[in-house]
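In what follows, a single structure is set out as structure tokens and then discussed.
With one protein chain withheld, the remaining protein chains of the complex are depicted in position.
When the chains are written out, they are named A and B in that same order, and each has its own residue count from 1.
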Amino acid sequence: MTVEIAPPTSGVGEVRPPTRGPASRRPAWFGQHVGTALVGMVAGYALGHWIGNVIASGYAHVQGSGENDVAIVLGMVLGVLGWLAGIGALNYPLAKLVGRDSVPRETTGWTRYFRYNLTHKVVGMQYLIMVLVFLFTGGLLAMAIRTELLSPTSHIYGPGTYISIVSEHGTVMMMMASSMVLGPLGNYLVPLMIGSRRMAFPRVEAFSFWCFTAGYFVILSALPLGGFPTGWTGYAPLQTEATAGMDSYLVGFLVVGTGMVLAGFNIVVTIIHYRAPGMTWGRMPIFVWSILVTGVLLATATPTLAVACLFGILDRTAQTAFYVNEHGGSSYLWENLFWFFGHPEVYIMALPGFGIVGEMLPVFTRKPLFAYKVGAAGMVGVGLLSYFVWQHHLFQSGINPDMRPLYMLTTELISIPTGFIFLVGLGTLYKAKMRFEVPMLFCLALYFNFLIGGITGVFLSDVPVDVTVHGGFFVLSHFHYTIMGGLVFAFFGAVYYWTPKITGKTLNQRLGKIHFWMMFVFFNLTFFPLFLVGLFDQPRRVFEYAKNLQTLNDVASVSAFLLGSSFLVFVANFVWSLWIDPKRAPANPWGSNGLEWQTASPPAWYNFERIPVVLADPYHYSEPTEVPVADLAPTNFADAAAAANGGGA
Amino acid sequence: MTETHADALSGLESPEEAAYELRAAEASIWTGSRLLISIFAFTFAALAFAYFYLRSSNSADLWRPNGVTAPTATGAAIMAFTLAVTGLQYYGVRRLRSGTILDWEVAGWTAVLAGLIALGLQCWELTDVPFTPGSSGYASVFTGWAVLNIALLLGGLYWAETLLARHVRLRRAHVEEGGEKSGLLVARVTRINIVSCAHFWMFIGLIAVFFWVFFYVVAG
Partner (left out) sequence: MSEQTGPGGTPATQERPFRLMIPLWVVLSAAGDLIFWFVAGPHVPPGGMSNVARGAQFDFNVLFVVALPVVLAVWVYMGYAIVMWRASRPGAPEPVGGPAARGNFKVQVAWIATTTVVVLGMFVFGTVELIVPAGAGGGEGPNPIWTPASKNILPIQVIAQQWKFTYRYPTFGGMETDRLVVPDHTTIAFHVTSLDVIHSFWAYQIGVKADANPGIDNVAFATTRQLGTFTVRCSELCGIWHGAMYTYGKVVSKSQFEKWAISTERQLAPNTKDLPPFAYTYTPSANGATGGYYTPHVDPYSKVEHYGATPQHPKVTQPAAATVTTATG
């Protein structure tokens, strides 16, 4: 067989694999699905635990401590593998070893959401539900924290329970927020927005989702294992001395981290190579820009976290001394590795929010996106700079005092490209025709919240001020204002905005507005008082505080409960509008020019009848006679593509 | 990863669209392999950071007490076998470019064998080190390196092996069905895949040399 690099002019049609078979005829409870995955997980855990006991139960430190971390870690790792095998994620990789291709059977109907499915839209929906599960789990834990902090002195939980709740809340939320937009909306919308029918690596994409779900079980297993006391930062000597719950943290981040790398990998390659003809870099929606930068950050920053977690696992099982000062390791090593990941992570959680508002503002102002190129450049700039700021988390740690001015500079420099996002937003509002639909309200709220979050970030970057505010509630408020006030608000705006696209049904706007106003008001009432609490010297993660701070803490606590209840409104709306009383949405309810709105709602599984040829960016609201954004049925694809790319792809 | 374009839309695609997606699939493998290299580069950069950080901070004077080193001969053998894989991959691709598929195939299987030996040696070396993992900074980082190296070799070998296995399957189909059935689509993407795999192995070779130097030659 001569494998020539020949132009695929002829014979392309007939070499396809056989047409996909009809939907599985087997009953739904056979085959591989979440049920078998759970069985695999339990079996894997039992097997791993047994192997670990065989290997390590004789070790001195195991007998001394009565806790066999080897067995627990092996149990978790094999449990995750069992989960992946049970869902069917390993079928193809194993078949490949003997050279076989597997032709996936596309299932239809609701059961496909509980199976290993390669369609990017199904994966997007799976991510959406899972992200909400993560979010509500973390939210309940947050309310548990606020319950404890109602009183400065009397306690509801023991200190161990309390610190486990705090740590679990932080970790669950961080895992959730890293995938919150890229997972559901990135996977669902990016191919639609760039005019592609598919992802570059659908199996990698599906695999990333099932890693993410496995991570949920692993991190939740910390609670029955006794929790872990380190917060989401997992600082080292405490990490090394902690009990079995710590293994859940380390393995959990390893598993979720693997999913994050893979999700980022797939989406970056997709954006680079699967753009439709004419979808030049200069015409790409700003949301896709934000997802591109986020994907690069996910793929390149997360390996550092994975390695740091691996070292932690080795410290706890193989008794290495990476983080043990007395044996040649260094507790600073964890701090450095963790924050080298941790700071890009912060922008992983911020950038998609910027992308979402950039995408929605033109629609609701009927104006082109102001300073589009500056906005895109700002995102790239934020992404690049985010690798050079990590030691601002360590200003008081005692390392590298001479580097502090440098890290202060890089941190403050980031506010320049972040400011571009405000330039984009405010410029777009200028003399606009604003419509205060629910998604637009969330957009405006992002600008309100992120302004406070961003400005307080400048306070934190200033080393002398950081001496006062570091490690206190001021920091806590700051990052809740950026992540919750930014990302989570943008996410819910996006859910209201794109639900008609994804489901073909509209969410109830009145309930949406109630949800928005509750969330906005009580979010601010929860976290604004906490800035003051922080300035009056309440450190993070404490269960006792000064008596004179009780009023502020109680305002925050009560608001937190009401903030939590606003999500009940959302869930009610979601269930009511999609299942109980569905209302058919118009094809393009917001009057958007975006390419994703040019196809059916919900889109067919091939997205576009024909690969569209893109003619303009999606923000052409400038003139009443607007240019069509794309030629959806090009008569001569090759010629049209060449013409559309002529401007320079 | 590679033939996923093949589950695309039979009958729904015009030939031009198919060609467009084929180009995208090829380019994706090219870019994907580069991105994969950068992912692993960050992974091993984290390891190198740990190495140099612990080495320079030398906490409790325990970076490398008594100049203890992992077994030098084993280390050199692991590196040599890893480099052999890299070299064979490179050679195979060159032969493939000049049209000699058999040479590529033989080089490929030999490379897999060499890689398995390197992998086995790396596993065995862990049982043969003259220190306990927690006895020093060096010992810790070395343990970390061994684990990561096993993962890297496994990944690289998996990629190389699956390409060969697919090739065998394609050839069998070719022989059985006697026609041009093997098809251009898969073959073209596979070619890119083979070249990308060889590039990935060059990266693995670089990693092997780098860490060999710092773990065995100038361990500080």
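As a working rule, a residue touches a chain if its C-beta (ideal position, glycine included) is under 8 Å from a C-beta of that chain, and two chains touch if they have at least 3 such contacts.
Note that the structure is a prediction, hence the values are computed from the model and not measured.
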| item | value |
| --- | --- |
| Touching partners, among the displayed chains, of the absent chain | A, B |
| Residue among A:S331, A:S477 or A:N524 that touches the chain left out of view | A:S331 |
| Residue among A:Y447, A:F489, A:F574 or A:F637 that touches the chain left out of view | A:Y447 |
| Which residue of A:A95, A:V380, A:L413 or A:V555 touches the chain not shown here | A:L413 |
| Sites on subunit A contacted by the missing partner chain, in the whole complex | 158-160, 162-163, 229-231, 233, 235-238, 241, 325-326, 331-332, 365-368, 370-372, 374, 395-402, 404-405, 408-409, 412-413, 415-416, 419-420, 422-423, 426-427, 429-436, 444, 447-448, 451-452, 455, 458-459, 461-472, 535-537, 539-546, 590-591, 620-624, 626 |
| Residue numbers in subunit B that touch the chain omitted from display | 59-61 |
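Methods note: only the chains that are shown with their structure count from here on.
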| item | value |
| --- | --- |
| Of subunit B, residues touching subunit A in the complex | 1, 3-4, 6-12, 14-22, 24-25, 27-28, 31-32, 35-36, 38-40, 42-43, 45-47, 49-50, 53-54, 57-60, 62-63, 65, 96, 99, 101, 132-141, 143-144, 147-148, 158, 161-162, 164-171, 174, 180-188, 190-191 |
| For the subunit A and subunit B complex, residues of the former touching the latter | 1-9, 11-13, 15-17, 19-20, 93, 96-101, 103-104, 118, 196-198, 200-204, 261, 265, 268-270, 272-274, 277, 299-301, 303-304, 306-308, 310-311, 314-315, 318-322, 324-330, 332-333, 336-337, 340, 606, 609-611, 637-638, 641 |
